[in-house]
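What you see is the complex with one protein chain gone and the rest in place.
Going in written order, the chains are labelled A and B, and every chain counts its residues from 1.
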Amino acid sequence: MTPSYAPVAATGTFALTAWVILLPLAGAAILLIGGRRTNRWGHLLGCAAAIGSFVLGAVLFFALLAKPGAQRSYDQHVYTWIPVPGFTADVGFHLDQLSIVFVLLITGVGSLIHIYSVAYMEHDENRRKFFCYLNLFLAAMLVLVLADNYLLLYAGWEGVGLASYLLIGFWQHKPSAAVAAKKAFIVNRVGDVGLSIAVMLMYTTFGSFAFGPVLNGASSAKVGTMTAIGLLLLLGACGKSAQFPLQSWLLDAMEGPTPVSALIHAATMVTAGVYLIVRSNAIFDVSPNARLVVTIIGAITLMFGAIIGCAKDDIKKALAGSTMSQIGYMILAAGLGPIGYVFAIMHLITHGFFKAGLFLGAGSVMHGMNDDVNMRHYGALRKFMPWTYVTFGLGYLAIIGVPPFSGYWSKDKIIEAAFAQGGTSGWILGCAALLGALVTAFYMTRVVLMTFFGQKRWVPDAEGHEPHPHESPWIMVVPMVVLAVGSVAAGFLFSYHNAFVNWLSPVTGFSEGHSPINTAVLQVVTLVVVALGIGYAYLGYGLQQAPSTPPLGSFATRAARQDLYGDAFNELVFMRGGQYLTRVLVYFDMKGVDGVVNGVSAGLGGSSGRLRKLQSGFVRSYALSMFGGATLLIVALLLVRG
Amino acid sequence: MSILAASSTTATFVAPHVEFGKLSPMLIAFGTATLGILVEAFAPRKQRYGIQVGLALVGIAASFAAVLALAGTTASVVAQGSVAVDGTTLFLQGTILVISFVAFLVIAERKTDQNQDAFAAQGASVPGSAAERETTRRGWQTTEVYPLLMFSVGGMLLFPAANDLLTMFVALEALSLPLYLVCGLARHRRLLSQEAALKYFLLGAFSSAFFLYGAAMLYGYAGSVNLAVIAQHVAHPTAGSTLLYTGVALLGMGLLFKVGAAPFHMWTPDVYQGAPTPVTGFMAAATKIAAFGALVRVLDVGLGVNSAENVWRPVMQAVAIITMIVGGVLALTQRDIKRMLAYSAILNAGYLLIGVTSTTAQARAAVLFYLPVYGVAIIGAFAVVTLVRDAGGEATDLSRWAGLGRRAPIPAALLAVFLLAFAGIPFTSIFIGKFAIFQAALAAGSPDLVIVAVLASALAAFFYLRVVVVMFFSDPLPQGPTIAHPSIAVKTALAVAAFATVALGVAPSLLLHLANNSAGILAK
């Protein structure tokens, strides 16, 4: 049963919604226009904008909390962008239980990461620009989640893509960063095309971009159209959320500064695909086929990411693989329909806490290790970075799903819901999710053991400086501590009296799943699986030292090191295939298309040349053409008159 | 004889009633121009520049204030039926005044060229002669351009308001004659400038003669030059319509000449290239607005009857199509940026003609929206052109602009904003304008026009973006042009123009609503 979408006009406190976006937008604008003049206080302004936005978000949240469940949906119409008859495009914001959750996540984690970046980017001469982009990202992301129509959502979607591109390539002097930025942009393009076609299809089907007509009309629209829209939305989600088969950009995106990885490529932007699917729940509710594809994509990606995570020696790439995998969980849950939407979002939030925390921890480790990212060069860091160790450890316990840490509550629910899907598909999805939990436990344990335990395997950097690991300044530690607290407590708080389910169900709908396996048994099985993963990793990396240079490894390891041949696959299928296709096309192109194009071009050029001859500079020939024109006008008018 | 008969029946002469309040925007403009001539006669040479510029700007501002004061008053035909003061008139007058204000800031600019404005020290002196050297040494300036251009502004204000053909003719000449002259006064490249003036004058006078011949025929047809009376005769014909449509064709030619529609466009590239660039910007923006205002009034008030619409509509649509094709195709092969912008102006005239021929209130509103956003962008684009200079004046050859984006990021970025707007990129004002016009044309049932327009837009995107590519993706020339640093006034004008171009693309509803409200009211 899909809940109806019926917001009321935002007044009073709720009219603040637009300001949540305007603050970071203004921050970005001031930093952009101010230029070097703002170098001294630019980062402070950036932080202030983010924190101010968070405070407003919190105010809105409590205002919503004070309302009864059915009255937590508000629409703020800002203005009509194109008000020509027959076509309207509005700018308006929609505040409800779902969007406020995202607002709090984005601005909350965003504020922490802004603060962290003050110290992390301290020695970067372009720190002001960095904060400008971060603020721009916040604004675009908030537009994405607060938009009340798909066109504006699309604008936000493109905005975060732009911010992501700018931030991945922030250190342009590194060619790898520039390439990674381009790759992210291009792969995202593929997904964006899907979303844009979906939006156009919505307009032709419902005659509007607004959530109201689209979501309320979905149940009475043709199922085939809804499936098409659903799959196109999924394509968009795959691009932005690094899901199979558009996952390849995320690992490269780690070229960006670590706070960026934490905020954009772990906690917020990459989850936009999940938001898109959950927000469009009415469309997916109509089309079981589209939902099935969503779950399959989610299941594949969660395994895919986890396996990549196992083999990476780059700490950030290991975490990136894990992000891919965790988002796979969310997409899987979102594909399950009303039994999964809520848990997709719940896992998204808890993941936002612990993954951002883990990334900040990784950043802190890199900060102490001369920006070396190779875990084989770490070891024994727990004594040197106690705060980082503890916060990272708590995040670790959360992500592998040890009770009572937050990941346990959300991931366990997704596994249950997957089994509750029922039938063969339920068993397959459930087992995939369980297997994913096993692998997650393995690779995360591996990361922790290689980084913080064992013996020092430190190597000097390229310039010969020995690393001197040290705890990061307090301004970096505090955000890590806050996120660690979230990783510990969020899951329990959300699950207490089903708080999160009750909060979101008016928007997403909720139905209790009935697992074919007893819930308690399933929980025990899950814990056993996790313990197996930990144990296996301990055998491999706790009892024996990881070598400083990676061993050759099995076929599987080598495959995983190559991102499971994601790029090779791209190369083989898309690039080679594309090349062959291109060759074939070129042939036809030369013969046919090119002929036409060249013909058109030559024709235009030629006609341009001929017309140019008329423009001879002779004033009398101009007069003659005017006279000719006048004669033609007379003749034409008299002829038409009949 | 008829006069005698009339006077014998009226015992006393009754002075006509003239609504000075309603006419105040035009009266202020003409008054300012007249004052300017007195300044020219009596003020010491050294102070003239300051006084003239100040006077002109104050006059424009005062006139704009008068337009604002009149906004919202009921539409009416004043001055014995000669002038219509209605929503459309006031909207266009306001637009013309805003554009003129910006244009005057650019025209008065002296900082870009060694403390000299764009005009010859003394128009009459031969370039390179002893007289010219002497006048330049003494720092003389042709301050006459300000009152001249104020007369032109007055004519532009009257042109779209004119409700009879006589007033329209007077307005046409009042706006054109000063421009012919000012076109020939460029400080640099005098030869080109004078040639531009000569061509513009001869062709302008030629087209005026056609306009008049058309007016005479319409007078012969309807017995009056008043548009409302003509409309009555068109609706209830008492005679054959040959005289009517021949007149309409000739009259239309005069107006189409001014808007720069093909095949009456040929003066445009030559004159735009030769005239002093700030004046070109002014002409491209303000003249076009005034001329379209007049065209809309003639067609909608004088010939707005269904039977007549069915006749002129297809013909004007053909003109629109030819105009778009000629403008778009010829712009492709341009190397001089001023010529390219001239052809782009022709292309845009084609888009506007689509709006004019759609005849619905919606289409008229779209035209009203398009005119100011186009005007602001084109005046901004020409203002940027004035900043890129070589030893002999402006560097208008595109090859000289290579890598400008790196050497002068801000002017290049500003020009890029205007060009992207011309290319119709979303979130720019002209995108909305085109969208509104195309939507209106579709609603009015002419998809064929829209298809041609969209194809022309695609073509146009190429030559606009080519300039952007040259500016930003080519290596700078070793001896590239210098970039002048303009005064704060021009900087402000440019910033405002660029801001308006973007802002009206992001939030166009205010101006769209204003255009909608203004378009509905057409005093008849």
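Quick notes
Rule of thumb we're sticking to: a residue touches a chain if its C-beta (ideal position, glycine included) is under 8 Å from a C-beta of that chain, and two chains touch if they have at least 3 such contacts.
Criterion: contacts and distances are computed from a predicted model.
Name of the non-displayed chain as stated in its UniProt record, restricted to "NADH-quinone oxidoreductase subunit K", "Integration host factor subunit beta", "Cytochrome c biosynthesis protein" or "Heme chaperone HemW": "NADH-quinone oxidoreductase subunit K". From the set B:I51, B:A71 or B:L192, the residue in touch with the chain omitted from the display is B:L192, counting the whole complex. Residue B:Y180 is the one among B:F91, B:F119, B:Y146 or B:Y180 that touches the chain missing from this view. Of the candidate positions B:P25, B:G252, B:G274 or B:G328, contact with the unshown chain belongs to B:G274.
In the complete complex, the hidden chain is touched by one of B:A15, B:A41, B:A124 or B:A391, namely B:A124. Among B:K46, B:R133, B:R335 or B:H485, the one in contact with the hidden chain is B:R335. What subunit B contributes to its contact with the hidden chain is residues 1-3, 5-6, 123-124, 126-127, 166, 169-170, 173, 177, 180-181, 184, 190-192, 194-199, 201-202, 205-206, 208-209, 212-213, 215-217, 219-220, 223-225, 269-271, 273-274, 332-333, 335-336, 398-399, 402, 462, 466, 469-470, 473-474, 477. Although one chain is not shown, part of subunit A still touches it, namely residues 598, 601-606, 608-609, 612-613, 615-620, 623-624, 627.
What we mean here is this: only the chains that are shown with their structure count from here on.
Distance from the subunit A centre to the subunit B centre is 49 Å, each centre being the mean of its Cα atoms. Residues of subunit A that touch subunit B in their complex: 79-87, 91, 604-605, 607-609, 611-612, 614-615, 617, 619, 622-623, 625-626, 628-630, 632-634, 636-638, 640-641. Across the interface of their complex, subunit A is touched by residues 198-199, 202-203, 206-207, 210, 241-242, 245-246, 248-250, 252-253, 256-257, 262-264, 266-267, 269-270, 310-312, 314-315, 318-319, 326, 329-330, 332-333, 362, 366, 432, 435-436, 439-440, 442-443, 459, 506-509, 512-513 of subunit B.
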